[in-house]
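One chain of protein is taken out of this complex; the other chains stay put.
Per-chain numbering from 1; labels A and B assigned in written order.
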Amino acid sequence: MLGLNKKDTSLLIIVAILTLLAPFILNPFPTDSAMAQFNAGYPDLMQRFVIFGIFAIGFNILFGLTGYLSFGHAAFLGVGSYSAVWMFKLLSYNVIPAIALSVVVAGLFSVLIGYVSLRRSGIYFSILTLAFAQMSFALAYSVLSNPKFNLTNGETGLQVYADDPQILQGANAPDLPHLFGLPMRATYTMDVGAWSFDFNAGYYLCAVIMMVVFYLAIRIFRSPFGMMLRAVKSNQQRMNYTGLNSKPYTLAAFVISGMYAGLAGGLMAAMDPLAGAERMQWTASGEVVLMTILGGTGTLIGPVLGAGFIKYFENIFSKINDNVLHSWFAFLPDGLEDAVVFIIHPFIGKGWHLTLGILFMLVVIYLPGGLVEGGQRLLNWIRRKSVGGDDTREGKTEPAE
Amino acid sequence: MDAILLQILNGLDKGSAYALIALGLTLIFGTLGVVNFAHGALFMIGAFCAVTLQKIFNLSYEVIDETQTDFLGNPLKVKTPYVESWFGPELGATIIDWSVPLAILFAIPIMLMVGYVMERGLIKHFYKRPHADQILVTFGLAIVLQEIIKYFFGANPIQTPPPAALSGSVDLGVALGFDPNAIIYPIWRLVYFLFAVVIIGGVFSFLQFTTFGMVVRAGMADRETVGLLGINIDRRFTIMFGIAAAVAGLAGVMYGPLNPPNYHMGMDFLVLSFVVVVVGGMGSLPGAVLAGFLLGILESFASTTWATTTIPGINQIIIYLVAIIVLLTRPRGLMGRKGVMEE
């Protein structure tokens, strides 16, 4: 279907079903139950799942296929957000031109940065992208925000003001981002018994876009172009002596992934019409690296899983506090209960980053293939158990499968 | 003339910090071939050694002084630090006052230990893995270390004042023959610069004049050859890592009075220090030091009112601009050797 083989088609269908039914799947607990805090089916969080999913899918096209580790991809995300907000300010609150411009501008920006950074490889490339991203951050934070020339509105962040031109903004159009009149914030809440499910317009826009770009990513992975990118990662020397110029291949991958990041940034602004410089900081670039590695570098579904995983637990962990812990471990004797809570305490709430850092190190050390490899190992283990050990299939990860 | 000199002097403290961190990064990269993204965290841990020692010295017990009353009329509670009761009020106060310099003694064993544990426990397993993996795992470690410090010390910067005798400023202009008040320079900056010079000198003479240093330099030039000589290079690498950690840590200890330590100071310095290493030339120790000071001074010039009114914010991007230009026109860096990470 759609020019994909059977396996990829079923993967795409599964992803489509999961994203479309996410409001149900992510709200498995009744609203009033104690477990409701583990529900993730509210619009804001669901939007973040798919937006960061898009960001990570794009990053993976560069890092997963070519092996070039960029530490500056947040710059493109930020540029995308700024472009989108400028579109809101100048044209109208319709999200289509805003998203389109964010992709285009991020693409152009990544041509520039990619052209320079890709003259080096290995760690030089990582450091160059890092330097560019930090420079972009400084540009956005202070340089391009002064009375004479205010492009980014500095610390406050760029937002739409009442006196902005908005030349195409119709008289009756909603005064917030909308898709031809349908506000991104529009949410229909469905109550079924004790459960309640939110269907949000913005989420579905992001979800549909994510499915499209996920499909495009599959096409890239399966194309001769994608194979050439993996060849870049595998052996550049052989590639050059086979008559292939690796530079334009890596630049193309860089620009594509930059455009994905710009798209994510544009969508972020479309959900909440505000763009700040902190989105470009290198910690933000680090976050997408974490997502991709955690999920499984070079695999199709890994980055999406990684993005969902990190955003979900970031949200849940920050909600857990000592009281919650005490209620969980109430069954233990008092002294032991306190001890357990004391031990877990540093890792929850504001300690989420600590947990994330440890998790990330463990993945890099023991599970370089990320969650996808972990899942495959688990499956193989179960299979071997059930067949009684006569299954000789190797548990090796197939990159790009 | 004096204005130029002032800017050069103003760049020295940041330049010193860049140079010391970049020196450690280069030592680790040159000998072990590892790109250490957690090196900034070592700098930060050093700074928090000083914070910790200051807190320890200020541990106090309370005595109720019946002769005095507080503003509510209750007997006054007087806090007395333990050090004061042990060493007498005068010596005790001096010890508290000098807690930052004293922290050097406290930090050296701690940093060596941190370095040892880091190398044996983690880095060792990554010598043969791709650079990307090294970057990733040390990046993860940096986050972890940073969060641990944040957990214990909070997110806000903590004041670590210099000793009273070394706070305040001197009029360097008079000493150098300029008008009085032309160059007023904080004493601690001068101390920091001299401290950095001593450490850098120490590291260089260590490498130059000891057998150990010779092997390390040979190792930096050609790792395989040294391996063939049958020298126990593994142990030396561990020691080298410990030294690099100590250098970063000491740079952090003494930096506190210039800028109150916070948990993310390491990350802030790390990015710039990487840029410094690249500008200096990957694997070149003199290059790292030279580039550290040069970029520190450059940043100071870019921070002048004249520069920032001409191009707002130039002080924040100047280092990156220079790095990009250097990398494109002279990929080897200022003093990089041929063949080291050429591609």
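Everything below uses one rule, namely that a residue touches a chain if its C-beta (ideal position, glycine included) is under 8 Å from a C-beta of that chain, and two chains touch if they have at least 3 such contacts.
Here is the rule we go by: contacts and distances are computed from a predicted model.
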- line: Given "Ubiquinone/menaquinone biosynthesis C-methyltransferase UbiE", "Lipopolysaccharide export system ATP-binding protein LptB", "Universal stress protein" or "Gas vesicle protein GvpJ", the protein name in the UniProt record of the chain not shown would be "Lipopolysaccharide export system ATP-binding protein LptB"
Field: Chains still shown that are in contact with the chain withheld from the display
entry: A
- request: Can you work out which residue in A:226, A:286 or A:357 touches the chain that's missing from view?
  value: A:226
- line: Of A:90, A:151, A:244 or A:274, the residue that touches the missing chain is A:244
Query: Can you list where subunit A touches the absent chain?
result: 3-5, 219-220, 222-228, 230-231, 233-235, 237-245, 248-249, 252, 256, 399
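Keep in mind that, in the parts below, only the chains that are shown with their structure count from here on.
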Task: Would you kindly tell me how far, in whole Å, the mean C-alpha position of subunit B lies from that of subunit A?
output: 34
- prompt: So in the complex, which bits of subunit A are touching subunit B?
  reply: 67, 69, 71, 116, 119-124, 126-128, 130-132, 134-135, 138-139, 141-144, 146, 282-283, 286, 289, 293, 346, 351, 353-354, 356-358, 360-361, 364-365, 368
Message: Residue numbers of subunit B touching subunit A in their complex, please.
response: 35, 122, 125, 130-133, 135-137, 139-144, 146-148, 151, 267, 271, 274-275, 278, 282, 311-314, 316-317, 320-321, 323-324, 327-328, 331, 341, 343
